[in-house]
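Please find one structure pasted underneath; my questions will follow.
Heads up, one of the protein chains got dropped from this complex, but the rest are sitting where they should.
Just so it is clear, A and B label the chains in written order, and each chain counts residues from 1 on its own.
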Amino acid sequence: MSTFTKEMVEEYADKLLIGLTEEESDMVLSEFDTIDKNIDIINTIPNIEQVEPMSFCLDDFEVDLREDEIEESIKIEELLQNCDEVSDREIEVTKVVG
Amino acid sequence: MSYMDKSIKEIHKDLVQKKVSSQELIDESIKKSHEIQEKYNAFVTILDGAKPKEVTEELISGIPFGVKDNYSTKGILSTGSSNTLRDYIPFFNATSIENLLNKGAIIVNKTVLDEFGMGGTGTTGHTGIVKNPWNPLHMCAGSSAGSACAVAAGVYPYATGSDTGDSIRKPAAYCGIVGYKPTYGMISRYGLFPFASSLDHCGVLTRNVEDAAIVVNAMKGKDKNDMTTWDSSKIDLTKSLYENAKGKKLAYIKELCNIEYYKNADETLKKHLENFKNTLSICKELGIEVEEISIDEKLLNAIASTYVVISCAEATSNMSNLTGIIFGPREEGKNYVEMIKNYRTKNFSPLIKRRFVIGSYVLQKENKDRYFFNAQRVRRLLVDEWKKAFQKYDAIILPVGTGPAPLLKESKDVIDENTKALEEHLQVGNFGGFPSITIPNGFINNLPVGVNITGNCYEDEKVLNIAYQLENKMNYKNQIAKENNDEI
Partner (left out) sequence: MKYKALIGLEMHCEITGTNTKAFSSAKNSYSTTPNENVRPVDMAFPGTLPVVNKEAVKKALMASIILNCKQPEYIYFERKNYYYPDLPKGYQITQETKPAPVGIYGYLDYYVNEEQKRVRINNIHLEEDAASLDHKDSTSTIDYNRAGVPLLELVTYPDFKNAEEAVSFLETMRSIYQYTNISEGDSKKGQIRCDVNVSIMDENLDETKEENWGTKIEIKNVNSFSAVKDAINYEIKRQIEAKENGTYDEMEQQTRRWDDEKQETVYMRSKVDAIDYKYFIEPNIPKFKVRQEWLDEIRMLIPELPNERKEKYIKEYNINTKDAETIVKEKDISDYFEKCIKLNCEPKEASNWITTRLLGYLNKNDIKIKDIYMTPEMLTEICTNVKTGKISSQQAKEVFTLVLEENKSPEEIVKEKGFVQNSNEAEIIDLIQKVLDDNTEAVNDYKNGKTNIMGYLVGQVLKASQGKFNPGLTAKLLNEEIIKR
């Protein structure tokens, strides 16, 4: 039994700043059902909650940190070459309020 | 006389002996690129003006290659096969590409992928479907579809790929070539457009194992721009290839490989598993010990969902930079929210949008433990199972997928409830960052199939050694796709 509803799908899509068609949100729901069922199975694995979640590929990997040395800034023409709305040295957008 | 269907060493030898020039290789590769583009739609960009380079002692010097279009290439359109970046021209090279270029390699084209690597069919790129060069009614699989297609069709000896679930290793199998992703962090991901950072690997598609070792040797290295890379300067991946594999130990998982685990198995699956068992016999002939191991089916069946939950969650965050503000075609809107929303709605394919919603859902505070953390827990359990096997065995050998490339018209990229663990097990290689290579091991219905060898982290040399020896004992090394439209 899925806890995911169509309204929720739309709400999530909206928060992600994407719009979904009717068909697309239906599809999300059916895909989600599959995942939900599988998660139910996962939950039947004994003591699953005691397993430490794995966030990295190489779990035992430890790093050194970067030395605090400046690298040259990227040229302004390169920074802005892919931007469609530029004002002098800056990127321009519709006025941001609030 | 053609060169682009040869191995890197053969080409290099003739370049050194001046039997052929770098320019001639480029001409041949570009010409083939256009032919292949016409037939299979493998490329986003063909670089007609590619310039020759000096031939040095570097094996890849002066030789053309292809780059998956989710690698950042300086001054060259890099789209990720997405409309969101359909006009994006980076000002920097991905580190691994820079490494290849520094050794004298020449980019001749950028290859099509499933949008940002999120797909397994080669059908979701913004420039259209990529067709299988063995039979254009079939898919190449994805996401490195264009790279696999081009290498199989003999456009050049290698193309780069990326692999988050099986995106190098499955298209390699469907196209009858070699696909190799080394241990996580051996090749820098700097400049690779991210899909799911904790699963993303760079790698290569070639027509033989030795070429794969040569190319990854040239791509790899610790990178100050990627904290997850490590120093592999002492590792020469070609060194171990030629050693006798006798005495090596391989394991296969019975729940995945034995036909009795599949109720209502179709003929194709039967043939595929038979063919796999046949490959195991060849291993034994090489003096490799092969044993059966067992892994809890509950865990195996959880692979696909684990993958979907983790990869969608990371992807939805990774692709939040795609707003059209700094790069990408700007959309109109009366405020920034509308502007970004129009851009994302218009330019992302439906598949990606759906996955974003799922990724976002599983990360919500109230859902995170049940979905995201549980998936990360199963990830660990699966990796532990594989690592347990690696204590006893040098590598795990498994069939790739449930058979050869499906028909394009049957392609769907939805998360299917009936997805078999057999179809998705390569994802464990991404969960654990394991070195993993697919090599061709036969034909079913006139289409190639592949076998995969996966080893423990940092043990790339072992994996490549076994793959090389096995490849030599079979008849599919260096094969070029021959179109065959007969359906059997």
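Just so we're on the same page, a residue touches a chain if its C-beta (ideal position, glycine included) is under 8 Å from a C-beta of that chain, and two chains touch if they have at least 3 such contacts.
Everything numeric in this text was worked out from a predicted model, so none of it was measured.
Using the touch definition from the top, which of B:313, B:351, B:426 or B:464 touches the missing chain?
Touching the chain that is not displayed is residue B:313.
From the listed residues B:305, B:360 or B:374, report the one that touches the chain absent from this view.
Hidden-chain contact among the options goes to B:360.
At which residues does chain B meet the chain that is not included here?
71-72, 78, 80, 85, 88, 90-92, 94, 189-194, 196-198, 224-228, 313-314, 316-317, 319-321, 323, 325-327, 336-337, 340, 360, 363-365, 368, 372
Over the whole complex, note the residues of chain A touching the chain we left out.
The missing chain touches chain A at positions 17, 55-58, 61-71, 73-74, 76, 79-80, 87-96.
Basically, only the chains that are shown with their structure count from here on.
Please tell me the distance, in whole Å, between the geometric centres of chain A and chain B computed from their C-alpha atoms.
22
Touching chain A in the complex: which residues of chain B?
87-89, 91, 183-185, 198-199, 224, 227-228, 230, 298-299, 301-302, 304-306, 308-309, 316, 323-330, 333-337, 339-341, 344-345, 348, 350, 353-354, 356-358, 360-361, 370-381, 383, 414-417, 430-433, 457
Taking the touch rule as given, give the residues of chain A at its contact with chain B in the complex, in rising order.
Within the complex, chain A contacts chain B at residues 4, 8-9, 12-13, 15-21, 23-25, 27-28, 30-35, 37-39, 41-45, 48-49, 51-59, 61, 63, 66, 74, 78-79, 81-85, 91, 93-97.
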